[in-house]
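Every protein chain but one is kept in place in this view of the complex.
Right after this comes chain A.
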Amino acid sequence: MAVDQEKLLQFLLRQGDNTLILGHRVSEWCGHSPILEEDIALANTALDLIGQTQMWLGYAADVQGEGKSADDLAFLRDAWDFRNVLLTELPNGDFGRTLLRQFLFDAFQSVLMGRLMKSSDETVAAIAAKASKEVAYHVERSADTVVGLGDGTEESHARMQEALNYLWPYVGEFFASDDVDAAMAEAGIAPDPASLREEYDALVGKVLADATLTIPASKYAHKGGRTGYMHTEHLGHLLTSMQWLQRAYPGCEW
């Protein structure tokens, strides 16, 4: 039986919106990083994420079948149409919080892309195979930086612990499965995200322990991004900046 195309579309939007929104957030650092090497690293990470977005949203547009492009989906949808997890839309905060958010996301991507490479959907498998190579570099760097700053000076450690306390309640949403995930799992397109939690916790737990950071005890998880039920107030502000040009000059190309 062919998979429900509307559910496949939702799954693809979740992938593409995660990389799009985080890619945009990371790009906000361009020209503002503490040192040149980090500026370049952040810009390159943002580029990879936007590149992955083109593949995910390009496929989403094909599945949708309304003749739209990846750009249409990125620039002409409103906040309630986005399906990214809330973590990706949170403001950057300081450099440490940005890198910790990146690590929490990269770790999830590294687990997920490994599984998606074996997807029954050839295009999903091809995109994941391409993305996984980039994710491997991202997670190596973000993990290194988290350890360096967490296990660094008193000041950097305190900031990283504060960042972790702020970000951790947004991690649970990665694993909050629903009927879209169930349909993807049944069709062999993607694993049930809940099944990835153990591997994720092992990877993240090790790095955060090396970073001498303490994972908050509360299991509370903010949700509503990947279902589109309720985004944070930050997404609308991000979109006004990201979509400004296409809104002001519809159809503009160069």
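Criterion: a residue touches a chain if its C-beta (ideal position, glycine included) is under 8 Å from a C-beta of that chain, and two chains touch if they have at least 3 such contacts; residues count from 1.
What we mean here is this: contacts and distances are computed from a predicted model.
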Undisplayed chain, where the name is taken from the UniProt record, one of "Putative protease", "Iron(III) transport system ATP-binding protein", "Heterotetrameric sarcosine oxidase gamma subunit" or "1,2-phenylacetyl-CoA monooxygenase, subunit D": "1,2-phenylacetyl-CoA monooxygenase, subunit D"
Selected residue (touches chain absent from view) among A:Q54, A:N92 or A:Q243: A:Q54
Touching the absent chain when the full complex is considered, from A:V3, A:L76 or A:A126: A:A126
Hidden partner chain, residues of chain A it touches: 37-38, 40-41, 44-52, 54-55, 122-123, 125-127, 129-131, 133-134, 137, 140-141
